[in-house]
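Sharing a structure with you now.
With one protein chain removed, the remaining protein chains of the complex are shown where they sit.
As written, the chains take the letters A and B, and residue 1 is the first residue of each chain.
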Amino acid sequence: MNTKQKLLLNRNFHPNLVLLVLLIIILILSIVSLGLGAIYITPSEIIRNFIGEETQSQRFILNNYRLPRIIIAIIVGAGLATAGAILQGILRNPLASPDVIGVTKGAGLAAVIIIVLFPSSPIIFLPLSAFIGAAIIATILMLFVYKKGAQPNTLALVGIALGAICQAGIEYFMIKFPDNVNSTLLWLTGSLWARGWEHVYILLPCLILIPLLIGLTSKLDILSLGDDIATSLGERSKFLRYILLSVAVILIGVCVATVGSIGFIGLIAPHIARRIVGSKFKVLLPASALVGAALLLVADSLGRGLFPPLEIPAGIITAVIGAPYFLYLLRSERKKA
Amino acid sequence: MQSFIKLGKLSGLTLILLFTIMMVLAGCNAAQNNTDKEKEEQTSTGAKESKGRVIKHEMGETVIKNTPKKIVTLELSFVDSLNTLGMTPLGIADDNKKDMIAKLVGSDIDYTSVGTREQPSLEVISSLQPDLIIADVERHSAIYKDLQQIAPTIVLKSRESTYQENLDSFKTIAETLGQAETAEKRLSEHEKIINEINSKLNLDTNLTVLPAVVRDTSFQAHTTSSYDGELLEKLGLKVAIQDEQPYVEMSLEQLVEINPDVLLLANNEGKLLTDEWKDNPLWKDLKAVKNDQIYSVDRDLWTRFRGIISAEAIAKDTLTKLNEK
Partner (left out) sequence: MESVVKGKIKIYSTAITAIILLILGIIISVSVGIADVDLLMVLKSFFEINPSKEQLIIQTLRLPRAIIGALVGANLAVAGALMQAITRNSLASPQVFGVNAGASFFIVTAFALFPSLSSPSLVFSAFIGAAVGGITVYSFASGGGMTHVKLALAGIAVHFLLSSLTQGIIIFSEQAKDVLYWLVGSISGKSWTHVMIILPWSIVGLFISLLLSRSISILVLGESTAQGLGQRVNHIRILAGILVIILAGSSVAVAGPIGFVGLIVPHIVRRLVGGDYRRIIPFSALFGALLLVYADILARFIAYPFESPVGIVTAIIGAPFFLYLAKKGRNIKQ
């Protein structure tokens, strides 16, 4: 994106217009994504299917596989991106993300234990345990930094260290039980394969957080000014930080529980959003959510459409898309410094 | 432009809220249709239940009407089982390796690939409109529901299964296809073949055999509880490692300690760890090396396929190799 475009987006358009454009992009992506896969369905056929003229087999594929996947991609993408934006806000660090603070790894360790030790347990156990894993790591994280007053830097460092401990655990189990390595790895990279309506229902309760987030955006703006200013403005910054952290952890826990630990969305979506709408959280948060949704939608569609009937896990695609952008970020951060 | 200005009054977040609600409503709606249809199907199958056979399998019971013809298999051993019964699947989860399937069946067969065994494409499976799906309990129990929506599905033990479990799976498949009698006959024939080879393998009963998979960085021994280990025991051979774990990683030191009389190595492509070991005097001191009792076997056949025909092929392979001397 060149500077001219940035100017156009930043100055000349109302933020809501940008959000509307993003919504339209997601809508178009969804329609294209509905068509992609081992069985190709043209956009016009898709529309015909939805207004009632249906081909039985196509409708089955659309309803049972692609539609739920698209909804999951949108919710998870948005959830991870929102969590990333919140973390970057409260840690005041542009590189913070769900992966960094160790929560994803905590979920990963719990999931690996379930996959490896109880391979025949009911399907619902996997997301449940992943969520519990994320919550445990988040609790330890908060206990550790509690005395230090939830300083952003301590939070990030302790998070990384906890992540490293979980990683060691994951590796131990993978070595100890090499037969399950493939399913473990699939989960660890993150994939939307065979996710259906029951997973959508797991994600739905997340939406309750939306009004809470609307209420918290202005606080985030104040927090990002720094603790001193925030306190002088009458905000209990420590308390706020815990609330926001909990919201982020819940989002991450639910998302990771559903699709596995998909990386980079929580890191790069808020950055892209910031470039488009600036850093006011009131607009940044919804914009991040939309960008994150679009990113995961693209990643999943590509993974499904590139080499059918083989599927590339969405997590690998997000890494491949995310990596160059991340490197670009590294460079521009350095220039600024 | 005016509409945009109006829109501007709405907060961005409200917009998102609206959009998500819209999406979810659309989703719930579709899901609703879906469950309705399911119920319909269930009641209709319920009515016909008296006509169908009830097949018990790892994930419960499935009612099979008529005789399935269009079958999708999601593990390799099921292809072998169908082959034994003189049938070929319509769709196979073949990891995109047509050659491997040709080797397994013994000739080129016409089928559709439904992707990898780990992540078979539900879309392709549903587009084939099968009347039976055979899935593996380890890999596919998570998608059992999805598969059931496509066609009656039976879930059996295949991956990591023992020899006996594999025979049981074969019986269930035959029962599902209404060929229980053929299967009984075939199984007793199988037993005869195995026993025959057992008697022909006229070896000292104290000789120990060790089957193992060799890769560039690892030497993985198969124990008595592995598929090939159990089969070798059935052939009257003594497998060198008795363990509950089917596979164990070994170092040269451990191999020297166990010192089997016969090594049956399923070699990986490319570089091998044993190439490195060959220069070591300890390797040359192994009984199997000294007596020239090292045989390389086909990795697909010995460790991947599993099934009646494959088991017989393994048995014959063992016979020709060990009786060479």
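One rule holds for everything that comes next: a residue touches a chain if its C-beta (ideal position, glycine included) is under 8 Å from a C-beta of that chain, and two chains touch if they have at least 3 such contacts.
Because the structure is a prediction, the values reported are computed rather than measured.
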Out of A:L20, A:I41, A:V100 or A:L240, which is the one that touches the chain we can't see?
-> A:V100
Candidate in contact with the missing chain, chosen from A:L244, A:L267 or A:A299 = A:L267
Among listed residues B:V256, B:V289 or B:L319, the absent chain is touched only by B:V256
From the list A:A38, A:V76, A:A135 or A:L162, which touches the chain that is not on show?
-> A:L162
Spell out the interface residues on chain B facing the chain that's missing from view.
-> 215-218, 248-249, 251-254, 256-257, 268-271, 273, 276, 280-282, 285
Tell me, which residues in chain A touch the chain that this view leaves out?
-> 93, 95-97, 99-100, 144, 148, 151-154, 156-158, 160-165, 167-168, 171-172, 174-176, 178, 181-182, 185-186, 188-189, 263-264, 267, 312-313, 315-316, 319-320, 322-323, 326-327, 330, 333-337
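Just so we're on the same page, only the chains that are shown with their structure count from here on.
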Chain-centre distance (mean CA atoms) for chain A and chain B, in whole Å, is 34
Along chain A, where are the residues that touch chain B in the complex?
-> 14-17, 19-20, 23, 37-39, 57, 60-61, 63-68, 71, 74-75, 119-120, 123, 178-179, 182-183, 186, 191, 193-194, 196-198, 200, 204, 207, 210-211, 213-214, 217, 282-283, 285-287, 289-290, 308-311
In the complex, the residues of chain B that touch chain A are 4, 7-8, 10-17, 19-21, 23-24, 26-27, 30-31, 33-34, 96, 113-116, 118-124, 126-127, 129, 137-139, 141-143, 145-146, 149, 160, 247
